[in-house]
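Apart from one protein chain that is not included, each protein chain of the complex appears where it belongs.
Up next, chain A:
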Amino acid sequence: MTDAETKMAKCPVAPHGWPNPLLPEYDQLPEGRPLTQVTMPSGSKAWLVAQHDHIQRLLADNRFSVEPHPTFPIRFPAPQELLDMIARDAKNLLVTMDPPRHTRVRQMALPDFTIKAAEKLRPRMQDLIDYYLDKMEAEGAPADLVQALALPFPAQVICELAGIPENDREIFTRNAAIMVGTRHSYTMEQKLAANEELMKYFAALVTEKQSNPTDDMLGNFIARAGKTDEFDHHGLTLMTKMLLLAGYEFIVNRIALGIQALVENPEQLAALRADLPGLMPKTVDEVLRYYSLVDEIIARVALEDVEIDGVTIKAGEGILVLKGLGDRDPSKYPNPDVFDIHRDSRDHLAFGYGVHQCLGQHVARLMLEMCLTSLVERFPGLHLVEGDEPIELIDGLPPVHKLTIGW
C-alpha cells in the first residue's frame, strides 16, 4: 500500500469524522483515481468513488440504494437513537427513498420544477434582484454581497414559489439561516430549536393548505399527495420542510462563489461582459463544476454485487461519491483546477446524477444566472474588497458567510 492509499484509507474517519474534499489528502489520490476501499466508523466496508465516469455509472445504477440499511456508510460514529430517528424520517424524504416510491413522489413535485415553471419566475426574480441591488447601491460601497443579495434573494424566491404567506416568511428565513446559511455562528442547541420551530410551522401550514388548497408549489404537492396514501400528516410536514430547505444553502453559496470566481479572474469577467448572452450559460455550468468541491458527499449502499472496472462492490458495501473530485477529474476536464468559462462543463455533477438529481436545479440555475448577469451588467467596476476567508469549513461543509465587494 502506498502512502497515498494509507492516507485515503483513513480519510472517512479522521480528522473530523467526515471526509473533507478540501483537505490536502485529496490531492494525493492514487494516479487515475481507482476505486479505493475504506472502513467506516461502524466497521462496514465502503468504496471511495472519485472518477467522473465511475460516479456517473454508479449513481445511475439502480442496484444501489439510498434507504437506511444496517451497513449504509454513515461517516460519523452515530448513537443508536440518532440512527433510529434518521431511519424513521427517511421513510418520508425524497432523498432517502428508492424507486418505485421515489418515482411516484418525485412526480408529485415535478410539475412545479420544470424548465417552463422556473422560467415563469423570471420577471419576479428580476424585480427582486433590482430591489436588493438598488438597496445595496444606495447604502454605498463596500457591501457584503452575502447579506445584501445571496441570503435574502433566494429565501424570498423560495418562499414565493412555495406559497409561504408573506407574514410567515420571517419564520422561514430566520430559522433557515440558523440551520444552513451561516452555520458556523450557531450552536447545535440553536439549530435543534430552529428545526423544532420549523417543524411546528410546517405542521400548521400542511393543515392549512389541506383545508384551503393554494396554487403554489407546496399547495400543489399537498393536493397531489392527498390523492394517494404515500404520506401521513407528519410525513408531509417533513417532506414540505425538506422541499424548502434542500436547495437554500446551495444557492446562497453559488451566488457568492460565482461572483468571487469572476472578480478573481478579471480577463474572464471582461470576456463575459463582452458577450453576456453567449457566455452566461457556460459560465453558470463552470461555476457549478468548479465549486462542486464545497458540497457534502453522496452515499449509497449496494443491494447486490456490482462489477465495475474489474472491482466487485459486494452487496451490503457502501459507496462514498466524491462528486467534487469527479468535477476536478483531469481525464474529464483538462486543467481541472482552472476556472474557465469557455470550457464545456455541462456534465458537471453539482446537482448529482441518477434518479436523485436535484429537483430544483432549474430554479437554482436561473437564480444564479440572473444574479451573475445583473451584477456584471450593473457594476462595471465590480471587485473584491476583502476575501475574509470566504470559504470557512465546518464539518467539511463551507458556507460562504461574507463576501465584501466594491464597484
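Convention: a contact is a pair of C-beta atoms (placed from the backbone, for glycine too) under 8 Å apart; a residue touches a chain by one contact, two chains touch by 3 or more; residues count from 1.
The criterion applied here is as follows: contacts and distances are computed from a predicted model.
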Please identify the absent chain by the protein name in its UniProt record; candidates are "Tryptophan synthase alpha chain", "Amino acid ABC transporter ATP-binding protein", "Cal15" or "Putative benzoyl-CoA reductase, bzd-type, N subunit". "Cal15"
Pick from A:Phe113, A:Tyr132, A:Phe153 or A:Phe339: which residue touches the chain that isn't shown? A:Phe113
Sole contact to the chain not displayed, among A:Arg63, A:Lys200 or A:Arg346: A:Arg346
Contact partner of the left-out chain, one of A:Ala60, A:Leu192 or A:Val311: A:Ala60
Those residues of chain A that touch the unshown chain are 56, 59-60, 103, 106-107, 110-111, 113-116, 346-347, 352-355, 357, 361-362
